[in-house]
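Below: one structure in structure tokens.
Let's turn to chain A:
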Amino acid sequence: MRAVLSSFRLDMARIGVLSGGNLVPLLIPILFAVIFSLASKGSSADFGTGGVVGSTFGVCSILPMTAFTYEWQEGHRRMNGMIPVGRAHQVVGRYLTLPVFAALMSAEIAVALGLNVLISYGDLSRMPAMLSAALPGCVWGYLALQLVMFPMLYRWTNVRKATMAFCGLFLVVFAVLMAVLTLVPEPTLDMMAQWCVDALATPAVGVGLGLGSLALVVAISLPVAIRTYRGKEL
Partner candidate 1 sequence: MTTTLPMALSVTGTTKHYNSGFTLDDITFDLPAGYIMGLIGPNGAGKSTLIKLILNMIRRDAGRIQVLGLDAVGYEEAVKEQLGVVFDTSYFVDTWSVNKVERVMRGMYRTWHADLFDGYLRRFGLDRGKKVKELSRGMQMKLMLAVALSHDARLLILDEPTSGLDVLARDELMDILAAYIEDGERSVLFSTHITADLERAADFITYITRGELYFTGPKDEFEDSFRIVKAGLDLLDRLPAKACVGMHRYSTGFDALVRTENLPLWPADQIVVEPASIDDIIRLTNVGRPSPEEV
Partner candidate 2 sequence: MKLIISSVSGEPIYEQIKDQIRAAVLSGELAAGEALPSLRKLAKELRISVLTVTRAYNELADEGIVENIQGKGTFVMSQGTELMKRRARTRIKRIFDETCTAAKAADIPLLDLMTMLEESYKDQS
């Protein structure tokens, strides 16, 4: 346990969330929110929401990956080799950074949207509704994305290769989806869609499905990542 936390702290120190280099990109979505809302004062500010969420999502996506990019340098690989943390623990420690960045992203979205709403409407009464609409899906998407990327980043020590593998995966998912949509008869599809909408309408079920599906992804992603990293030569 201790080793896992050490590794977690090391990764956080390497990523350097609060360091100057990272702070600037983090502030950009907030800046964007302010500028956009000032510029579109009077017209619907809801479009800004998408921009805010998207840009925050993007910036925060890169952060956990920088832990990997350090290791692609010789010096840092050596550090991974000499610290008293075994390979499996190093992987778990890195996975622990994800909730931190998900929380960071949520906080930033809240702040940016808050400013957006404040400037456009003068009060924060809309906030709870906006946040409950934006955040869960956002956090789920963020975590799902990272959980799929991590094993690939352990496998391919190269951003390009990892991203291509990721795109490849998405193509497969897309192909499966298309296959389902074309091959499954329409009434069945309608029924499935209705079922989904009903299920997600209930918060408890929605949250349950969200957490459950994430747990499933972790259950696959983590062991794969550990096995990959264990086999690696530093």
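As a selection rule, all candidates are chains of the complex that A comes from, given by their letters.
Methods note: contacts are C-beta pairs under 8 Å (C-beta built on N, C-alpha and C of every residue); 3 or more make two chains touch, one makes a residue touch a chain; residues count from 1.
What you see is a predicted model, and the numbers here were worked out from it, not measured in a lab.
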Which numbered candidate, 1 or 2, lies in contact with chain A within the complex?
-> 1
What does chain A use to touch candidate 1 in their complex?
-> 2-3, 6, 9-10, 13-14, 16, 19, 21, 70, 74-86, 89, 233-234
